[in-house]
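For reference, the structure I am asking about is given below.
Yeah, one chain of the complex is gone here, protein chain that is, but the others are all in their spots.
In this document, chain identifiers A, B and C correspond to the written order of the chains, with residue numbering beginning at 1 in each.
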Amino acid sequence: GVHFPEEFGGFGYGPVELGIVSEEMGRYLYCGPFFASSVMAGYALLLAGSDSAKQSLLTGIASGSVIATLVLDDLNSPSSVGQRLMANACSLSGRAPLVLDAHNAEQLLVIAGEPEGILGLYQVPSSTAGIAIEAIEAMDPTRKLTSVTFDQVPATRVGELDMGLLQQLWDYICMALAHEMIGGAQQLFESTIEYTKLRYQFGRPIGSFQGLKHRCADLLMELEFAKAATHHAGFCLAAEAGDTDAEPYAASMAKALAGDVYLKAAQEAIQMRGGLGFTWEEDTHLWFKRAKSSEVFMGTPAIHRERMMMVLEEEGAA
Amino acid sequence: GVHFPEEFGGFGYGPVELGIVSEEMGRYLYCGPFFASSVMAGYALLLAGSDSAKQSLLTGIASGSVIATLVLDDLNSPSSVGQRLMANACSLSGRAPLVLDAHNAEQLLVIAGEPEGILGLYQVPSSTAGIAIEAIEAMDPTRKLTSVTFDQVPATRVGELDMGLLQQLWDYICMALAHEMIGGAQQLFESTIEYTKLRYQFGRPIGSFQGLKHRCADLLMELEFAKAATHHAGFCLAAEAGDTDAEPYAASMAKALAGDVYLKAAQEAIQMRGGLGFTWEEDTHLWFKRAKSSEVFMGTPAIHRERMMMVLEEEGAA
Amino acid sequence: MSDVKLVEIEQAVHAWIDEHWNPDLSLIEWRNILVDGGWATPHWPVEYYGRGFTQEESAVVSRVFNHRGVVPVAQTGPRRLAAETILAMGDDLQKRRFLRPILTGEESWCQLFSEPGSGSDLAGLSTRAEFIEGRWIINGQKVWNTSAHHADWGILVARSNWDLPKHQGISFFLIDMRQPGVEVRQLKHMNGHASFNEVFMTDAVVDGDHLVGAEGDGWSVAKTTLSYERRLGGVGRSFGGSKAEREDRVHREYEQEVAIANEPYTWYPQRHGRVDLVLPRARETGAIKDPVIRQEIARLICMQKGATLAANVAEAKRKSGSNELVPAGSIGKLAASVIARQASHVHTLISGADAMRSGPGSAEAGMVAEVLVSVPAISIAGGTDEIQRNIISERVLDMPKEVRSDTGPFRDIKRNA
Partner (left out) sequence: MSDVKLVEIEQAVHAWIDEHWNPDLSLIEWRNILVDGGWATPHWPVEYYGRGFTQEESAVVSRVFNHRGVVPVAQTGPRRLAAETILAMGDDLQKRRFLRPILTGEESWCQLFSEPGSGSDLAGLSTRAEFIEGRWIINGQKVWNTSAHHADWGILVARSNWDLPKHQGISFFLIDMRQPGVEVRQLKHMNGHASFNEVFMTDAVVDGDHLVGAEGDGWSVAKTTLSYERRLGGVGRSFGGSKAEREDRVHREYEQEVAIANEPYTWYPQRHGRVDLVLPRARETGAIKDPVIRQEIARLICMQKGATLAANVAEAKRKSGSNELVPAGSIGKLAASVIARQASHVHTLISGADAMRSGPGSAEAGMVAEVLVSVPAISIAGGTDEIQRNIISERVLDMPKEVRSDTGPFRDIKRNA
């Protein structure tokens, strides 16, 4: 709960500090429920939750005594959220095909479509009758996936979101995710460079071949771009409203850059290690899978570039 | 008039042979009006012209005694042709902003929109009153550009085209253009490889640096793709209707591949030559400009990839 | 070559089959008859189960066998490479001992070339071979050894002299895999499959008679093997057998043999990106309407068609005996990598967040997920992209080589610990 106010058991820090923590977790391929519980559910409550809901949940989430997750019925783009999961008079029905860590979450925060065409934020214990949580086989073993199905499940409405607020929530989550991603990319890049210095072929370290060196230089450049843009996204979300340096598309820019460079770093990590990098003898493949799932989780780079343009197409924008 | 029937003074060959000729012209950066006259105007007549029009014009075009050009009011995509140039009761009005070699063409073949929403093919001597031909400053000095304006100019209607026929005409022109482009790309590539073998820096030929070698290998691969696809486009257009190996998107595929690889070959040609390649001391820059104008002439690679998809999106296609 | 001769051959084969073909025999029994008949490998010399036929003549023979649905000799897996190498470079004793059981399928083989420390740089191998009391003692580790876990014999390259330059100190051996000094471990890939093995040799023994070629000539022998491998386009990729659906004993046993041999290759289509699935999935998901995805699909089709057409051109030139350098092999290999990577990219765009899923419940029964985690192998296995680029630039474009750092006595060359 780095990013929770102290009254809710947090450290009272903001996006920047959460970013630092997420980046470290990315460096170590952290697999715990922190992201689902503290980042996703946490930010949903912080942005859209009622004071009482914050009171009752955030402290537990911050201390880790309560594990929660955010149930979104679409993980591609905010505009398609709330079409599969419906709430009618505080009763939830429908299915969220991909949810992070729901299998070990005690509390579910659910964003569901409502008859009035608005989105409601609901809280419901995962043990409630009518909720079916199914493990989903994942391409990336470091991210635990589940599907959650609701059959007329009574839930507490703890807040509501218009599209603007959902977009904002999406930005906060992507900002944290991007930090996790550049942490991983940086770690993977460094270990790959080290490998090229130690691995000999044809009587010389493979890192002395210009073909590899030039690719590493390009990769470093793209990595520097992504890191700077990601840290910038943290500052933008932390900035006061009306701060002109805070581009409203900063989070999408970060997610797009981080997505492309993480995957590229992972591809090169395997390529430069050769066959062994493709086996379970090394853990490179776990990084590759993490990079691949991060690329598509909460929107592909292409989707986020399109999100950027929604802002940039307007006259006067950057 | 390689591709004209013998009865019209041609050699009676088809697209394949025209391709061979165009490829050679591309190798030598040929700047004459052959493309405008024989390919563009020629194919317009062959595909859509009346017998009498073919009789009266093709022989002259074939022998070179008559120089003609095709006036299209849009050079991006068939779907936007016929919106600036209008024909009403055989009287032409409007402006074609970019026309090849009209300044030294004696005969203009004009595709103009008609009230009935169909396209008419018109023939008119360039000297006719009401026609204003203006030289247009060109980024690529090897392609002479003009704009042609018509102010109620009486013209002879020598044929008509529906969208299907216009698309077909576009394909024939792009097929020939792609051949010209791969000829240029091949020539440029070979001369660049030679240069890297002769140019010494740091006591060794720059062609011995793996950074350059690997880029040259990739470029050769893409060049081989483009050449094969372009030759294939010739065969497809020559093929009998219903030949299953003849993809209807072959010409667009060729133009897209040739466009990307020609530009890349030109960029590398300058980069590997260093500063001198950027000056008039060498002719590399002329190739670069030719590659750049060829990239956008008759549709950018992106436009042609979209044209491919118009076919491929249909069930059962490739 | 007179067509008359070809027709005579065709008739002879038919006649021989009419007389000898018996689907109720065991696979081994039948193949012994086939081998003795000289129709198993007609392009081989008469002294060794063949008839010294030309390619053209042999083609006629196999056409008839296929047509009649007659089971051929064993040709799956690396055994084929062993056979051709022994035939070309082995001595009479070795040919007599090994060729027949390879053809009949009684003995299976594996290839022991690559090492953890020498991948791209095969000739940098450091498995040690010492001649002690008339036998060769082998110590070292090999890797990427298909079907080593059920092989009886292996073709092995090891270093018998450390004072000569790297290519000159290598010898070529035939090693008995069924001995205490040889341990085989399966290697698990990132996609969960385990097509390859590691082979650890600790004081493993090779009979003095099982050195192929002279001591120190191993590299040229190995090159023979590799040239066959290139010509066969990688061994054992699903050899027909499909024609044999009948339930006869010989067909059943043959089917089993083929199935076992093909098992390691089930994921190879995914390694190539499964371009065939792209358009159908794009239509089915509606992604085909997305202009951005359309561009990427078109790029993919351009690459794939371009590569196929270029390969056809190269093949045609080769056939027409044109001596124009056609870099078909390396360009095709490099093309496979860019195509597979682009296919993986397109599949990702089409799936979106669903690309996080895998297994039977996911897209195309898990095949799409398998594409995503298999494609990284294509640019490494069978010669990395980097090696292909070196070959293309140096052998095709004739660009100058770099200064070598691996000349002189092998023991002085810097290498992996």
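Observations on the model:
In this text, a contact is a pair of C-beta atoms (placed from the backbone, for glycine too) under 8 Å apart; a residue touches a chain by one contact, two chains touch by 3 or more.
Note that this is a predicted model, so its numbers are computed, not measured.
The residue touching the chain not shown here, chosen from B:Asp140, B:Asp171 or B:Glu247, is B:Asp140. Residue-level contact of chain A with the missing chain is found at 193, 196-197, 204-205, 207-208, 210, 212-214, 216-218, 220-221, 224-229, 231-232, 247, 253, 256-257, 302, 305-306, 308-309, 312-313, 315, 317-318. Those residues of chain C that touch the chain absent from the view are 290-292, 295, 402-403, 405.
By the touch rule set out above, chain B reaches the unshown chain at residues 74-76, 97-98, 136-140, 143, 145, 198-204, 209, 211-212, 267, 270-271, 274-281, 285, 288-289, 292-293, 295-300, 302-303, 306.
To be clear about the criterion, only the chains that are shown with their structure count from here on.
Between the Cα centres of chain B and chain C there is a gap of 45 Å.
If you average the CA atoms of chain A and of chain B, the two centres end up 48 Å from each other.
The set of chain A residues that touch two or more partner chains comprises 209, 211. Shared interface positions of chain C, i.e. residues touching 2 or more other chains, are given as 386, 389.
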